[in-house]
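The complex appears here minus one protein chain, its other protein chains still in place.
The letters A and B name the chains in turn, as written, and every chain counts its residues from 1.
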Amino acid sequence: MNDIALTINGQKKNLTLAPWTTLLDALREHLDLTGTKKGCDHGQCGACTVICDGQRINSCLTFAVMKDGSEVTTIEGLAKAGGELHPVQQAFIKHDAFQCGYCTPGQICSGVGLIKEGHAKTDDEIRELMSGNICRCGAYPNILAALKEAMSK
Amino acid sequence: MSDLIPQPGRYVGQPVDRYDGPVKVTGEAKYAADYAADGLLYGFVVNAEIPKGRITSFETSKALKVDGVVDIITHENRPSLAWFNSKYADQDAPPGNHFKPLKDDEIRCQSQPIALVVAKTFEAARLGARLLEISYHAEPFETNLEVAQKDAYEPRSKKSGFEKPSSRGNFDKGYERASKKIESRYMTPPETHNPMELFASTVVFDKKNESWIVYDKTQGTVNSHDYLVNVFGLKKDKVRVVTKYMGGGFGSGLRPQYQLCLAMMASLKLKASVRVVLTRQQMFSFGHRPAALMDLRLGANDQGELQAIEHKVVQETSRFEDYEENIVNWSGLAYKCENVSLEHKLAQLDLFTPLDMRAPGATTGLFALECAMDELATALEMDPLELRKRNYTDKDQAHRDRPFSSKELMACYDQAAEKFGWSKRSAKPRSMRNGKKLVGWGFAGGIWDAFHQKAQAKAIFKDDGRLTIQSAVTDIGTGTYTILAQLAAETLGIDIKDVTIEIGDTDLPPAPLQGGSWTASTLGTATQISCRAVCEKLFTLAKKLPDSPFANVKFEDVCFASGSMHVKGDPSRTLELQKIMKLAGESKLEEDGKTSPGLLDMIRFAKNTHSAVFAEVEVDEDYGMVEVKRVVIAVAAGRILNPKTARSQILGGVVWGISQALHEESVVDHRLGRIMNHNLAEYHVPVNRDIHDIEVIFVREDDTHASPIGVKGLGEIGIVGTGAAVANAIYHATGKRVRELPIQLDDLL
Partner (left out) sequence: MNPFSYHRPTETKDALSQIQKANAKFIGGGTNLIDLMKEYVEKPSELIDVNALNLRGVKTHADGSIDIGALVSNADCAYHADIQTHAPLLSAAILAGASPQLRNMATCGGNLLQRTRCYYFYDKATKCNKREPGSGCDAIEGFNRIHAVLGQSSSCIAVHPSDMCVALAALNAEIHVRSPRGERVISILEFHRLPESTPEQDTNLHPDELITMIRLPANPYATHFNYLKVRDRSSYAFALVSAAVAFDLEDGGTIKSARLAMGGVAHKPWRDLEAERMLTGKRPSKDLFATVAKHVFAKARGYKHNQFKVQLGERVLVRSMTEAIEKGVKR
């Protein structure tokens, strides 16, 4: 077992974990942060996307122990303390950018990462750079609309 | 009942934001695997590596040595299961010898679950599962429908919802007489639902009361509940099934999946709370859209009037259940034709029993029919849309020429064609291009059923002015929460923020499976009735009050708005609903709303939704990659309660249609009897970049027979027809008619 410390959504968490615990399983099973979802556990769907040290990553494909000392933002940490939603969250509601909602935390974290990276300017670039997040409900046109709105703010 | 039809108002017919939006964008919405429990154990399923045979032995010692592994449950040591086959028949079970998890040593299909490793951590269970050694006695198997079709048969018992297709007239004569004929074989592969949420059950055991709360991924809480009660011989009131949110179903949750049974088994055996989550690979080990081989012949006269339609299918089923879906029936319903010959046969494969997948049957059958119509249009040198119009029918010829309850298909054709710019299409294949890309425009029509089921909802109005609607029904992402809240708020004339929707729980009034596009009409009606009853009760109370402003008016004379009841046309005679409660000394009103199918209407009318789909594709002329650049779809589906969520439903259906045409196939290696692309990297569904402009048009359709609230349902109509529209566009772009799905770039080189 390894002792690690993670700063999650601004709070420092100390954990004792087997090294083969993924960051995703650590969040879900050890920290009860179940907003981050497991859709494939192999980096093939994007449902587990979180923001780690400022970058969007697939939390299923990294061991928590490898992120010792890192800052992680999950879907639970995007809204302001008072409850005001992040612009991407607001835009997702306004544009109905989800149906079942299961891929949504990953889509939103990915969208936040995309905006920060700043490489997407056109619709096609947004589509391409959001292609690591599968939405089986097929909400893609609405996800695009939501991100365009959030980017304009 | 027609007075139940909700009129557009403050909420109904408005693009109200999704009720469950805030919890879904913040990660608060809890899905089956998201619930915690004290002392929770984790189960990891082990699946057979051969498709058929027997288990000769388990070698468990290595697995049991893993730190944290608690037990390994197999057919040799499982708790007792029901003896009778009928106990395993869930609400969506086809006739047959149902699959019984860990029943015995027999392996009856590819990747059958054969053991559950239970441990204190997920990781230990997973390792234990890898270390379990199994010996098999393998037996010959067959997974190839093209081989198995020689033994095709018509089963004696029919699955509920399956209608034996009826032929009419004389096909041979009509075909003989036709001046233009086409004959084609279409093949569609097995597809796997692959909702984003992995199938999961968290079974929370209450030691003190020997009872369970089961958080299950299911489209029917009642279905899962009854299955557990029957299979394990439990008392009904000891099990409660909860599905507050479901990460997509598309039909995969219409039957209880095996993780539910295995988690309960472990809980019973170990007297503990247990969670079992399937892996993505395991999501390929149960029901799926069945493969189908379809032979079509169409004959028409020179004017394009259909003289004869023949549609035969051999559809895959398992060795143990006769799963049938309505594949060919649509060919007898869609167009005017006197001579129709339809045939549906099954062939058995050593795969799990197929399972309804978004618009089961129609997606498959209408793909073939609508491509065949395109072929016929080509043979006739006629515009494909014109061919459809010439064969328009206002009667259901398969059922004594009964009329449709409503059918605004012509309006769909015209409005979508106009929006798409269809009149600018150059008819010749390979005649349109954009640089290196061949451009194609294709058209197809879609049909689905407008169902109505039996269900119940409860409305509870409290003196704080808040209204709660309760039902066991689930919202699988379709928007059920939202439309129920809209209907309830509209009926009572209260703010939607004062409405709470409590669903997805077997402690609440019973509801059918969420599927078949019937939930909006069914639960919408039950909600409407329960809220109406609350209104009547409020009226009765108000009328009795001293100096009541309603003393001498009838219920019909009042209306409900802004949290008050007032006399129509005289807003001064009004009372706040909260005040009525207070003055009447009531703290809570509870009313049930029940609905069931209108049997008379069922017989008198054909009840269907319709669509017209236009698609534009670009095909790279060198390497055949296809992009669907534009889809315009017009839908006639009765009353639209919420244009925002309704549009999303159709968008999703269209994405599925594109996926059907270009991507989806569960590829079976027939030498191994094993699905090989069992992951999301190789089982392709569209990603964001694959999807371009999709325009949805809802055609106005007033219907007083399809359901009491005039709603027909939207979950499925979006996919039907879209696959064919894309395939027809590809033909138009390339001149190549690909009749086997999915259409991949190597088909177009």
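Rule of thumb we're sticking to: a contact is a pair of C-beta atoms (placed from the backbone, for glycine too) under 8 Å apart; a residue touches a chain by one contact, two chains touch by 3 or more.
As the structure is a prediction and not an experimental result, all values here were calculated from the model.
Novice: Any idea which chains on screen the missing one touches?
Specialist: Missing chain, whole complex, touching shown chains: A, B.
Novice: I'm checking contacts with the chain that's been left out. Which of B:72, B:127 or B:640 qualifies?
Specialist: B:127
Novice: Of the residues A:34, A:73, A:89 or A:110, I need the one that contacts the missing chain.
Specialist: Missing-chain contact among the listed residues: A:110.
Novice: Counting contacts across the full complex, list the positions on chain B that touch the omitted chain.
Specialist: Counting only chain B, the missing chain is touched by 49-50, 123, 126-127, 130, 436, 622-625, 627, 662-663, 667, 669, 671-672, 674, 676-679, 681-682, 684, 686-690, 744-746, 749.
Novice: Could you pull out which residues of chain A are in touch with the chain that's been left out?
Specialist: Per the touch rule, chain A residues meeting the hidden chain are 2, 18-20, 22, 41-43, 46, 49, 55-58, 61-63, 65-66, 68, 110, 113-114, 117, 119, 127-129, 131-134.
Going forward, only the chains that are shown with their structure count from here on.
Novice: Which part of chain B faces chain A closely enough to touch in the complex?
Specialist: 17-18, 20-31, 33-34, 36, 121-123, 194-198, 245-250, 277, 279-280, 476-479, 644-645, 647-649, 651-656, 679-681, 685-691, 693-694
Novice: Enumerate the contact residues on chain A facing chain B in the complex.
Specialist: 18, 20-21, 25, 28-29, 32-42, 44-45, 47, 74-76, 78-79, 85, 89, 92-94, 96, 98-105, 108, 124, 126-128, 130-144
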